[in-house]
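Note that one protein chain is taken out, while the other chains of the complex remain in position.
So that you can tell them apart, the chains are marked A, B and C in the order they are listed, and the count of residues begins at 1 in each.
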Amino acid sequence: MVDFNITTVLMPEVVIASMSMILLAIGLLVPYGSRKSMMPLTAFTLIGVLSYTLYDFFYGPKATFLDGMYMHDQFAVYFKLLFLAAALLVVLSSGDYVQKLAEHRYKFYSLLLSATLGMMLMAGAGELITMYVGLELMTISFYILVAYLANDARSSEAGIKYLVLGGASSAILLYGISLIYGLTGSTELFVIASKLGGNLTPASFLATVFLLAGLGFKISLVPFHLWAPDIYEGAPTPVTAFLAIASKAAAFAVLIRVYLLTMNSQAFSITGETLLIVLAVSTMILGNLIAIPQTNIKRLLAYSSIAQAGYLMVGIIAGSLAGIKGVLFYAMIYVFANMGAFAVATHVAERQDSDQIKDFAGLWRRSPVAAVVMTASLLSLAGIPPLAGFAGKFYLFTAVMDQGFIAIAIIGFVMSMVSVYYYLSVVKVMFLAEGEGLPDIPVHGAMKFTMVFTMLITLVIGLYPTPLAQMAFAAAESLFK
Amino acid sequence: MSLLNNFSNLSVGLTSYLLVGAMLFCLGLYGVFAKKNMIAILMSIELMLNAVNINFIAFNRFIWNQKVDIHYVLTGHVAALFIIIVAACEVAVGLALIISVYRNRKSTNVDEFNWLKW
Amino acid sequence: MSALPTVSSLSMLLPFTLLAPLVAMLLIVFLPKEETKTIKLVAAMGMFVSLALSIYAFFAYNIEQGGMQFTLTIPWIPDLGVNLALGVDGLSLPMLLLTNLIGFSSIYASWNMDKRVKEYFILLLILIAGVMGTFIARDLFIFFLFYEIVVIPIYIMVIIWGSSKRVTKEYAGMKLTIYLLIGSAFLLVGMIALYLAAAAGGNPTFMFEELAARQDLYSPAFQKVAFALMIIGFGSLISMFPFHSWSPDGYAGAPTAVSMIHAGVLKKIGGYGLIRLGIYVLPVGASFWAPYIATLAVISVLYAAFIALVQKDMKYVVGYSSVSHMGYVIIAIAALNPTAVTGAVAMMFAHGVMAALFFAMIGFIYEKTHTRNISELGGLAHQVPRLATGFVIAGMASLGLPGTVNFVAEFTIFIAAIKVLPVHTVLGIAGIIFTAVYILRIIANVMFGPRRSEWDHLTDIRGPELVPLVLLAFVIFLGGMFPNILMGLIDSGVNSSGLAEVLETVSQAKIGGLF
Partner (left out) sequence: MFKEMHDLFQWAWLIPALPFLSFLLIAFVTKRSKGLSSTVSILAILSSLGMAIAIAYSVIRAGAEIVEHPAIVTVNWLNIGGLTIDFGTIIDPLSAMMLFVVTLVASMVQIYSLGYMHGDKGWSRYYAYQSLFASAMLGMVLATNLLQLFIFWELVGLCSYLLIGFWYFKVSAREAAKKAFMTTRVGDFGLLLGMLFLYSKFGTLDFVALSAAMSTSLQDIAVVGTAGYITVMAFLVFMGPVGKSGQFPLHVWLPDAMEGPTPVSALIHAATMVVAGVYLVARMYFLFDFASPEALQFIAGLGAFTAIFAASIAVVQNDIKRILAYSTLSQLGYMMFALGVGSFSGSMFHLMTHAFFKALMFLGAGSVILALHHKQNIWDMGGLWKKMPITGWTFFIGILAISGMPPFAGFFSKDEILANALQNGHPIIYAVGLFTAFLTAFYMCRLFFVVFMGPEKPENHPHESPWSMTIPLIILAFFSVVGGWVALPGHYNFAFFVHYGELHHVAIDWFLAGISVIAGLLGIGLAYAIYVKNVISAESIVARFPGVYKLLKNGYYVDDLYLWIIHHIMGGMGKILYWFDINIVDGIVNGIALTTRGSGKLLRRTSTGQVQMYAMVFFFAVVVIFMVFAFGEGQLSALNPLATLGGVK
């Protein structure tokens, strides 16, 4: 057993949790006018934690502790990196947006951090109740964040919808967990795996389906996806970004662990694969098809992110080391690609008070940086080289084809080319339309940094994916040990 | 199949508890599907969560009540506790949201919350 | 010449060729957008360097030695086995030269561009660099990467600088893009399948040579499937019937430079890929599909020629004609014969130069008259004699007149293919009659005929505008009169790359009734 100190291992979680509290306290104590430093404070905290986590990923001790309840392997750390990066980018891009909110804005960052904390717990959870607690921490924070524009009926409506559906899906997830507990007597993944592995009973299958449905809800897998577009549309744009990127990734982290340990058993394999293939294919197709007629950028990105979930599922279907590596790789670049797009959407939403695609008209002229970043991000999502999305898809589909599934790869690639259609429609509006009468909206400061940074990362990873691929490989490998 | 059959062979208890849990869950589900008032829906969700609690406790009590050293392993009970706490948080947030949406829409009728669609 | 030429010392030749337009592009990014003259000059300079380097490569290439030269290999993505491997042989070097010839010309063909000049030249240079990259890549992954890079700049260029006639430019651009991308999706699947099959025999690799060397690993069934996937991808790129319908609309919508590059070189990636990847790596699959491809190719030739007869828009005529001409390339590829493959590469080169010249001339006409409608034009030889000369030269090259490089290529194809596919070839040759009919029709109706006073204000092309005409016409005639310059190189490419042996095996196997 590697000798380690539990506090050093849990340092990121602890810091994030305390910072969340501190921000709340500051919000309560410091007078309204001088709360501008909250964004930098959060950002620097996140940068610090991120750096530490990065160090931890490569050099820190790895262990499973609390009898397998909590895992500190490279897989978990990889996802923590992802959440922290996403949170950081959201924070950086949300500065002006949040500034315009009313006096509640200090809670925004606090809630953001608590959601991040929830995700980090999910990534490390080796046990279903821990996972559930993390999940709920994240979800409840999101309920509030989604409805954060208290005076905006749409935002409140989104919050309510998310609450109802999220609650119901949690209940179903929990019911599944309870069945599993009933069948195995444990909520720890390793124990479950050893006890459940043998044969497939209707009860165990019901439990699995419930579990899958609960997690599928979070990753907006068709047919559990219906909430996503509405919530994404109603939520404040930075929240949408965080929701689309991080919460989905967190659910994937859990799904991978659960799937690999429990569902990937011999008895389950054919049935489970069939099920997952059907779901993944319909997710890819439906997400991309419905995205085509969208006129609202957030809704468009919502459907696009549904489709992206379908691509990610492909890696899980492969179930191999390469497949998981593909998922990890793709999840990370997905952060940057989506973040770029959402940053631009946030910027436009903040300046023009509109989420309509037609209001992006002439963005090329009015804000060249934003237009270029948006284009690069969308094309990365579509998987056009030399952007990172291509490398990601390549890893994913190579893995699944290696397992012999050719048709799913064809469907995936064809659908991703179909997706180019609606991504390019946005590009067309930005570059072709003149945008008469719309204001010039140059980007500055942290927002500009976010945009350019995400674009550069997208480009650099696309051109030279090796470092990230190695990290993803290490993380995936730690899962298979 | 075997495990479920085992459940029914037990003389008293588990099957009944599980049935109650399942019924409660379905009731909650029905509420979520059919109720129009947001608060009622929130309560229905609570029903579903409590159904899970019953399951947990029943399982722990009837099947998995082993002892390690001198302690009982109370995973199910602990889980139920957690769920209760989380449910409480959820209800708190939920009620706050209902108030917020009521301010905006002057209604708690879930059918009217359809501005976001397509 | 010594036994070992200075290959290693020239390993940076190709990277520099590739980087020259990109450096120019970066310079343009930092230029203010009002400096249109400087921007154009920088773009031209960048392309000039590329062109000069590729001409140097063309003549410095050691034909006796053959094989890949000026090679450079840098491991790029080790876990996938991707290498940044550059190099050229007799098959790719003509294509590289072609790219730079057309790229250089296209800069000058856009000399009068005055709308969003900066963006235009940035995208144009990316486009050219991307196309160049596909031809100098020795690694399938890099090849594909470069190919896909060019798709999006084309889309943006079409929708901003294109023109709407029968179809809107938005439609044309989207059709072009999505069509090719979906084709490439199938290609990608085929490519990954190939990669995975090859990976069974050692380190995973994307290198063309390695993939070809591991042929024993690909079962006939696999080859058939993989080749079919590639046919969809490359076939739509080379606009083989029935995957051609993006091509006329796309060219009609695109701005001049994009039409030039697209019809001139981009399309050839399809043929190049079919040779490099299809025949070379999957010979059994190729021999299985060859008859079907040949039939489709003949249909392309005749079908597109007939349609070109009744077109009203000049760009559509040339668009359909390029579909028709690419049919010959496909016939040659389907003939699976070294001479035919030589002819196919030569035809791609020849058609590229010709199509670029044609589109450049049509572009100038359109720029000056704002119409491409054949019936609205006429007698332009009065006002713009130089333009008319270029137009006629392009037309004559298009109908395969001896003395132009196109004739040499067509003849080589015919002479090789007629042994293998006599019926297809005879039908294909019948296409030259129809080609003559539609080409002469547009030449006559656009350039000749009574003087029309409404075009009296036109000025003839002059100065920089002459560059495409002079350069491309020179190449057309040089290649036509001294074909050994080009054909010798291609021939060495076919023979030294091992392609000839592969084809030999395939044809023998065919006779033996093995497949």
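Note that in this section contacts are C-beta pairs under 8 Å (C-beta built on N, C-alpha and C of every residue); 3 or more make two chains touch, one makes a residue touch a chain.
Predicted model only: the values in this text are computed from it and were never measured.
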- Query: Out of all the chains shown, which come into contact with the hidden one?
  - Reply: A, B, C
- Message: From the list C:120, C:206 or C:303, pick the residue that touches the absent chain.
- Response: C:303
- Among listed residues C:274, C:416, C:471 or C:506, the absent chain is touched only by C:416
- Residue of A:161, A:325 or A:393 in touch with the missing chain, whole complex considered: A:161
- Task: Kindly note down the residues of chain C that lie in touch with the hidden chain.
- Result: 175, 178-179, 241-242, 244-246, 249, 303, 306-311, 337-339, 342, 379, 381-382, 396, 399, 401-403, 407-408, 411-412, 414-416, 418-419, 425-426, 429-430, 432-434, 436-437, 440-441, 444, 447-451, 482-484, 487-488, 490-491, 494-495, 500
- Query: Residues on chain A that touch the omitted chain in the whole complex?
  - Reply: 160-161, 164-165, 168-169, 172, 202, 205-206, 209-210, 213, 217, 223-224, 226-227, 229-230, 270-271, 273-275, 277-278, 286, 289-294, 401, 403-409, 411, 418, 421
- Note on the structure: chain B positions in touch with the non-displayed chain are 29, 32-34, 110-111, 113-118
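Definition applied: only the chains that are shown with their structure count from here on.
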- For chain A paired with chain B, centre-to-centre distance based on mean C-alpha positions, whole Å: 27
- Note on the structure: Distance in whole angstrom between the CA centres of chain A and chain C is 42
- When centres are defined as mean Cα positions, the distance from chain B to chain C in whole Å is 65
- Task: Please give the residue numbers of chain C that touch chain A in the complex, ascending.
- Result: 76-80, 144-145, 148-149, 151-152, 155-156, 159-160, 170, 174, 177-178, 181-182, 184-186, 188-189, 192-193, 195-196
- In the complex, go through chain A and note every residue touching chain C. 375, 379, 384-386, 390-391, 394-395, 397-398, 401-402, 406, 409-410, 413-414, 416-418, 420-421, 424, 427-428, 431-432, 464-466, 469-470, 473
- Item | Of chain A, residues touching chain B in the complex | 129, 132-133, 136, 140, 143-144, 147, 150-154, 156-161, 163-164, 167-168, 170-172, 174-175, 177-179, 181-183, 185-187, 201-204, 229-231, 233-234, 299
